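Every protein chain of the complex appears in place save one, which is left out.
We call the chains A, B, C, D and E, going by the order they appear; numbering starts again at 1 in every chain.
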Amino acid sequence: MFSHNKRLQYTVRVAEPNPALASLLLEQFGGPDGELAAAMRYFTQGLAEEDPGRKDMLLDIATEELSHLEVIGSIVAMLNKGAKSDLAEAALEEAELYRSLTAGGNSHTQAILYGGGPALTNSSGVPWTAAYVDSRGDPTCDLRSNIAAESRAKIIYERLIAITDDPGIKDALGFLMTREIAHQKSFEKALYAMADNFPPGRLPGMEPYDRLYVNASTGPGDMDGPWSSGPEWERTDEEEMTVPADGGEGMAEVKLPSDQMKTVEAMTLRTKSDPNSDPLTGVDLGAGPPVEDDAD
Amino acid sequence: MFSHNKRLQYTVRVAEPNPALASLLLEQFGGPDGELAAAMRYFTQGLAEEDPGRKDMLLDIATEELSHLEVIGSIVAMLNKGAKSDLAEAALEEAELYRSLTAGGNSHTQAILYGGGPALTNSSGVPWTAAYVDSRGDPTCDLRSNIAAESRAKIIYERLIAITDDPGIKDALGFLMTREIAHQKSFEKALYAMADNFPPGRLPGMEPYDRLYVNASTGPGDMDGPWSSGPEWERTDEEEMTVPADGGEGMAEVKLPSDQMKTVEAMTLRTKSDPNSDPLTGVDLGAGPPVEDDAD
Amino acid sequence: MFSHNKRLQYTVRVAEPNPALASLLLEQFGGPDGELAAAMRYFTQGLAEEDPGRKDMLLDIATEELSHLEVIGSIVAMLNKGAKSDLAEAALEEAELYRSLTAGGNSHTQAILYGGGPALTNSSGVPWTAAYVDSRGDPTCDLRSNIAAESRAKIIYERLIAITDDPGIKDALGFLMTREIAHQKSFEKALYAMADNFPPGRLPGMEPYDRLYVNASTGPGDMDGPWSSGPEWERTDEEEMTVPADGGEGMAEVKLPSDQMKTVEAMTLRTKSDPNSDPLTGVDLGAGPPVEDDAD
Amino acid sequence: MFSHNKRLQYTVRVAEPNPALASLLLEQFGGPDGELAAAMRYFTQGLAEEDPGRKDMLLDIATEELSHLEVIGSIVAMLNKGAKSDLAEAALEEAELYRSLTAGGNSHTQAILYGGGPALTNSSGVPWTAAYVDSRGDPTCDLRSNIAAESRAKIIYERLIAITDDPGIKDALGFLMTREIAHQKSFEKALYAMADNFPPGRLPGMEPYDRLYVNASTGPGDMDGPWSSGPEWERTDEEEMTVPADGGEGMAEVKLPSDQMKTVEAMTLRTKSDPNSDPLTGVDLGAGPPVEDDAD
Amino acid sequence: MFSHNKRLQYTVRVAEPNPALASLLLEQFGGPDGELAAAMRYFTQGLAEEDPGRKDMLLDIATEELSHLEVIGSIVAMLNKGAKSDLAEAALEEAELYRSLTAGGNSHTQAILYGGGPALTNSSGVPWTAAYVDSRGDPTCDLRSNIAAESRAKIIYERLIAITDDPGIKDALGFLMTREIAHQKSFEKALYAMADNFPPGRLPGMEPYDRLYVNASTGPGDMDGPWSSGPEWERTDEEEMTVPADGGEGMAEVKLPSDQMKTVEAMTLRTKSDPNSDPLTGVDLGAGPPVEDDAD
Partner (left out) sequence: MFSHNKRLQYTVRVAEPNPALASLLLEQFGGPDGELAAAMRYFTQGLAEEDPGRKDMLLDIATEELSHLEVIGSIVAMLNKGAKSDLAEAALEEAELYRSLTAGGNSHTQAILYGGGPALTNSSGVPWTAAYVDSRGDPTCDLRSNIAAESRAKIIYERLIAITDDPGIKDALGFLMTREIAHQKSFEKALYAMADNFPPGRLPGMEPYDRLYVNASTGPGDMDGPWSSGPEWERTDEEEMTVPADGGEGMAEVKLPSDQMKTVEAMTLRTKSDPNSDPLTGVDLGAGPPVEDDAD
């Protein structure tokens, strides 16, 4: 059960309105690495988690991310506050209003469609989708996904901090960025508090494919590193690149019932192409002036 | 530059057709953790990578994932081969065809819309979207995202292996699953081959918020663990949950030019709600027989 | 700032597992009229609202909807609990697991992709999208949208209640359904607590088009009602259906600079079709055996 | 059955081309509250409606909305007419063409991808989706959704009118805006011409939850109004916010068959986290220069 | 301007209700090759077309496709009519209703979310998206896209005809299928009524790349045909597959200002990977019981 206090988790002081900047900050409101994605990732994991410690941690952090969603949404609302009223009251000349909302970023849609409220879109106006949420119901995967998600959220905040000199916004973004660092640390602890978390899941890999490195890209710039060579690795190099890994023919086949085999043959015959034809084509018809049709 | 050999990276032997199973396997063809997502994640990272070792590794693995896309797509094509012809040639009675494609999973759409070819959808028929690709142009994030993605792909293959007893499919899925383990190992090596990869990016966190744990979810089941307590952590517990982290008022504010302040006031007045009214509402009108309108 | 208590707003007692039913209930977890949509609709409105009463109400109800999201998600988790473990541990034979997750609804994707956790999709597996959130930043619109959204959520719960005989689920769904009724009442009160809420926004309509009814669909079944006739209405009937409402020519025109006029003419000439030709087409080529091309 | 007359429902006179403005107007062509959404909302409802009066009204208005789609699309086409030819004929220098289509809004995609034709996207270029259509097959819901949709469409037109000073466009947008007002009136009449339209659907609510107001958001700014207090309402206030509404424990439970209980236990054990560990984590490895691995 | 007659373009006689079949037929209502896609493809082209003949044809066919949308939607409504009422009135026991809507296809979502009305989704419940509409504002492309779209719509109808033995539905689907054939013929005529429609657009190709065939896929099954060999073609074969077509180095380069070159170097240095390291990684930590951290 959730409850809410109208105080924010972090005080928001915005020096002046700027709807175009607001539209960029939406990246962390309704973007793929934004706070809604974070909250929903951990919340959906927490609901189905059996381990009491992880469940509690997931719900703690999910709840805090909702408070972050509120902080970033409040910054956006402040940056848009004047422009929202200007449009609602038509307080400026048409041409001035038009200019004000084509000043950059995605502020035009934020004004016309969302009326200056914080919208659950990214900075291009793409609506948030749960396709961003990669919860898979296995903790050895989900914790790794959470670690990665926190690292992505951190870098987006870092970029937003780099493009604004409003000290109040910089300060609040710095707080939000830092919390992602702390969350990443929690998820790392939780991952390594599980004995035997690699390989993820239950099944071991098939020998020897788990120590094979396939050097599939060759040419200038080909290099080695600990990710591809050394005692842990066997390698498939250029000359073997067309040999199936299992040593077989590398073909795909299926055993069909004889009825279906006949139907496949019928279909194949019906749709057969003649490799020895040299047909006149639409391109030939189209490459000059229209050819009159005297076929009828 | 890519080239292709019509031999598969792993030989595919399917014991009998099964379009419903094919529709489940699409999860790894056009689903969020499928092979296209993997290939595109690494390919987009590789194109923009400056570090020659990482660039080469990303292109190696991206290329191999395309070969995996081909393997899983070939299994799907084999499982659908008979059904595809049956429908194309209308080789069965209508009622039998109807039954054959409502036998479970998402095989109805695979037949009617995609004609039995492997479709870039997940197992529910949701088209693949690049929203699944979380490349962010920073290696300390991207490598973590890749590690997480490989772990997710591994678990999906594990689940698919658990639901089929066709030995040829099980074998090929086992190969594909194992390669995800190997790729995860490569990405881990590459991450830790970077000095100072944490915190991700360039900026350090703001003290002390990087060592704060917010116990935002309380009540029955509240627990501690290395993710929330110990010498590394400071904690915000229940009693402090409504105090802003910065010690401020927790309000959001913006300094508006005086013109805009007046416009905000005008808008607020125009759309004011009267908290002391007790208005008749649509609900009152709707809760009984229609009230005749003698207002005109 | 949000906080959370691990007690649910309503106790959930599920009589037996049923993953297919779980997949249907997802409609109210990640569907268009589900609890996330509700929470996000009111939360985004609340953040930008200037009127203190409406702001408080929106945040009250947004917060409660998050608690509802937790209740419905917990029912889904309970219904999936056994199946989740069966698949994770491969506790059943392959054929039995396969059957268990093709038993109806969308349970196959819920198992394979989401591992039995509650997923933010609708009952077809379509990921939740913020395209469902119709907040527009104007209270005379937003409150009407909220009223409509609550009525839709009510009817979906009503339908779900009709298809399950598990008394614990029926009871919890009944609670959730009833809360939508109460929320609709709150939003109605808030709408009519605004003086002059119709027409929405600030601009009046253009006379006489605001009292015109256009009888655009004729033929068998044409009818009148208070929505189309009576002293409040003027009508456009069949015989006038091709006369522009403004009495003009009904054409679209633009004044172009002379340079652009010339360019338009050039493009038109270049792409001109000859209405008097009778060209041979691709269809003619394709309707028989391939025609040999002796054009070269 | 539809028929079409090439006269528009309202004459369109555009003073001068302006592709950036065109891209903003797309909001009402392919945006969520645009004319296609309106037409499809009413058309899908009309097809399945049994009540003859409502069916006729829905088809009347659906048809008129198609005519509006044509009017707004024609304005867009006029605004783009010159730019379309300029690009098609490469009538300007490259640098000039480049500037012309990065002048604001979303005109770059409209030019490059759609070639200056009216595209079914919103003003950010997001393609129209049927996720915008909230028809639910129950008239007490659908009519409320229609009322809300008309109010939203009205406000978007009002905003577009505020940003253009072209008198011909302003006039046509005024007509379209006004028609939304008239349609809202029709839908209101139709809603209240149904006896007993509240609560929506068939089932009554569960006492006493239909008169409960949950004051879930507290802190500064907490307020009362007719939506939350008065003789019609019972209230849950701050001190009760962690007590389940049903007076129960607020826990979620399911009765599992004993086999599944054992499997759940096995899975829980396998994925157990150790709350008393203090594990070394990836973060520790990553916070400094690479640690050489002498574990092998 | 559109008008509507409540008579359908083709009479619909459905022998018995079948919601699962209805959900399959949605493919042609809200699927990618369905009637809405067709109508919108031609309508958006028609609005921007300058050539009077093509404009008229596009609007003729767009209008007819709307009538087809109505025919297919009416079949769906008839197939769902009984189930819609059964659910709305809860006329059956819960278990029976549950069974009735998990009988196959996507009928569960059609019932629960859409209440048995025709929904603008495909047969998997994926909402229609304007991403299906490939109008590009150039007639040499658009007419080819229309020809292709008509051929796809034809084949989907053919498949639907193959799976139903209801004579009334078969008859109406046959009509709709046939109209796609006729429309394809119209679009072919219009394409070849343009002189010089190939290559599409205005620019000629660059010699000799317009007559080059790249044999990029080799191995078993490599074949020739008129599409790859003969006097019209030059070929790149296996041995040349790693030589850039332009004879250059095949590298990508950009001339950067010196400031940016320094920044690129700084970034590269900061994120450098050490190819000679052999780092301990998260995988090493995770492959056994948790390693206690005595780093602090």
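The rule is short, and it goes like this: contacts are C-beta pairs under 8 Å (C-beta built on N, C-alpha and C of every residue); 3 or more make two chains touch, one makes a residue touch a chain.
The shown structure was predicted, so the numbers you read here are calculated from the model rather than taken from an experiment.
> Which candidate, C:133, C:191, C:216 or C:267, sits in contact with the chain we can't see?
Within the whole complex, the residue contacting the unshown chain is C:191.
> Hey, which chain A residues sit against the chain that's not shown?
20-21, 24, 27, 31-33, 103-106, 122-126, 155-156, 159-160, 162-165, 216-222, 238, 241-242, 244, 250, 264, 267-268, 270-275, 277, 279-283, 296
> Can you name the residues of chain B that touch the chain not displayed here?
Interface with the chain not displayed, on the chain B side: 1-9, 30, 36, 40, 43-45, 47-48, 56, 59-60, 62-64, 66-67, 69-70, 73-74, 76-77, 80-81, 84, 88-90, 113-121, 127-131, 133, 135-138, 201-202, 274, 277-282, 284-285, 290-293, 295.
> For review purposes, identify every residue of chain D that touches the missing chain, sorted by number.
Missing-chain contacts on chain D: residues 1-7, 50-51, 53-54, 87, 90, 93-95, 97-98, 101-103, 106, 108-109, 111-113, 115, 121, 124-127, 138-140, 147, 184-185, 188-195, 202, 231-232.
By definition in this document, only the chains that are shown with their structure count from here on.
> Between copies chain A and chain D, are the contact residues mostly the same numbers or mostly different, with half as the line?
Different: fewer than half of the residue numbers at the chain A-chain D interface appear in both copies.
> Please compute the angle of the rotation superposing chain D on chain E (C-alpha atoms), rounded to a multiple of 5 degrees.
Angle of the fitting rotation, chain D to chain E: 180 degrees.
> Among C-E, A-E or B-E, which chain pair copies the contacts of B-D, with over half of them the same by residue number?
Going through C-E, A-E or B-E one by one, only A-E repeats the B-D interface.
> At what distance in angstrom does the C-alpha mean of chain E lie from that of chain A?
22
> Please compute the C-alpha centroid of chain B, do the same for chain C, then give the distance between them in whole Å.
Their C-alpha centroids are separated by 21 Å.
> Any chance you could list the residues of chain D touching two or more other chains?
Counting only residues that touch two or more other chains, chain D contributes 1, 5, 7-9, 32-33, 56, 59-60, 62-64, 67, 74, 77, 81, 84, 88-89, 129, 131, 136, 138, 140, 155-156, 193, 198, 201-202, 216-217, 219-226, 241-242, 244, 250-251, 264, 267, 270, 273-275, 277-283, 285, 290-291.
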